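Would you mind keeping the following structure in view while I ask a few things?
Omission of a single protein chain aside, the complex is shown with its protein chains in their original locations.
What follows is subunit A.
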């Protein structure tokens, strides 16, 4: 990999973090970070979920104030009054989540809050013209009068970037911009970023997709557990080294020893299942003791298909459970049959964040804790004791609210809650999203133990490595359909990507072609 020499390099960093730290309450999530971003360079920040990348971005873009240390622009220490103040100083953050008004048009979104006016009225024609131009400069062709709701996630992402770049900018921070993009869309975006860099803009690029980082970055900073591990020139680091530095240990030990726990007996057979708008004609089988993975891009319909099967959404098709046809009208029916689904949206659909641990633990199984009409609190408490020790839920106090737990402990609590239903099939959607590495390992071990105990597990995940690490078999979905199955030695990222995107490209070739 060649180092990309910035065009107008200078020795004054345009943005600098000087020993900044951030604590939430007694917990310090970021400790003494110092780094500098030069004009005309792409500086990548990599790290596992929970390493502190997002917090660092929020500190640098004025969304949060550091507990210690300072931020400097052009060697001058500054204190941002807020994100708007940071924007005025030329610092722009492109959020990971799409923050657009779905009912408004592309142009209305791009100019929201800074509408062009002609007298008292908004100048729609001019805004449409400039929006079309802005979007075109990003390599896309979107009618500026289209409603956001009608665009794909990838195109919304582009609109969001176009909106951010409307502000005069010297530093642009991209927070995981490619999380929902296909390789082709990713390449288009990387080109946009290279163009910006060549104009002398400083770029902070946050991602955990390492090949992409290798392709775009000039310098790379690795964060782990809130600490800065190293900052190096991109040419000195191979993706393998990056992964090792991010995790801080050998990756292979993350996953439990693979055991062939899958029996021949089929416990679940789904045939020609449709979930209107999301999944079409899905058929698959699940064996006793098997860990089955569902891979695919965001929006491929994995979550919706399985929500349809367990009765959380309207769906139709044949489901055979232990050889007998069965229909789940509501999620209660599937729970009663012994199938549980753990939502990917832990905070929005899994736990009541404003209620305590006990209330959350027993919510799905209250009838097991009642005597007559009365809830027996003592038995609930006993059950909570058991859950805390069985699942290693680490809470400073028992009367904490679920929202006060860390992501990993929330996931363990959710697992404990659903396991009270004594299921024979456990469906886990994004089991380790937003979870620290240590807890990840525990959750993988837990999933392996479930399979060993003769239960069947379905894992939906966007982290291909994780599926490859724990599953016996992986199904890949693309645009509402199951398009492939990989097992054994064929379980590689390349193989999954080919199925998930429907394009057979050598990723490395693609990136280097764009880089030349």
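Structure notes:
Note that in this section a residue touches a chain if its C-beta (ideal position, glycine included) is under 8 Å from a C-beta of that chain, and two chains touch if they have at least 3 such contacts; residues count from 1.
As a convention for this text, contacts and distances are computed from a predicted model.
Protein name for the hidden chain, per its UniProt entry and selected from "ATP-binding cassette domain-containing protein", "Ribose transport system permease protein", "NADH-quinone oxidoreductase subunit D" or "Light-independent protochlorophyllide reductase subunit N": "Ribose transport system permease protein".
Of the listed positions A:272, A:370 or A:487, the one in contact with the omitted chain in the full complex is A:370.
From the options A:112, A:254 or A:331, the residue with contact to the chain not on display is A:331. From the options A:182, A:343 or A:383, the residue with contact to the unseen chain in the full assembly is A:343.
Interface with the hidden chain, as seen from subunit A, comprises residues 27, 312, 330-332, 335, 341, 343, 345, 348-355, 359, 363-364, 366-367, 369-370, 373-375, 394-399, 406, 417.
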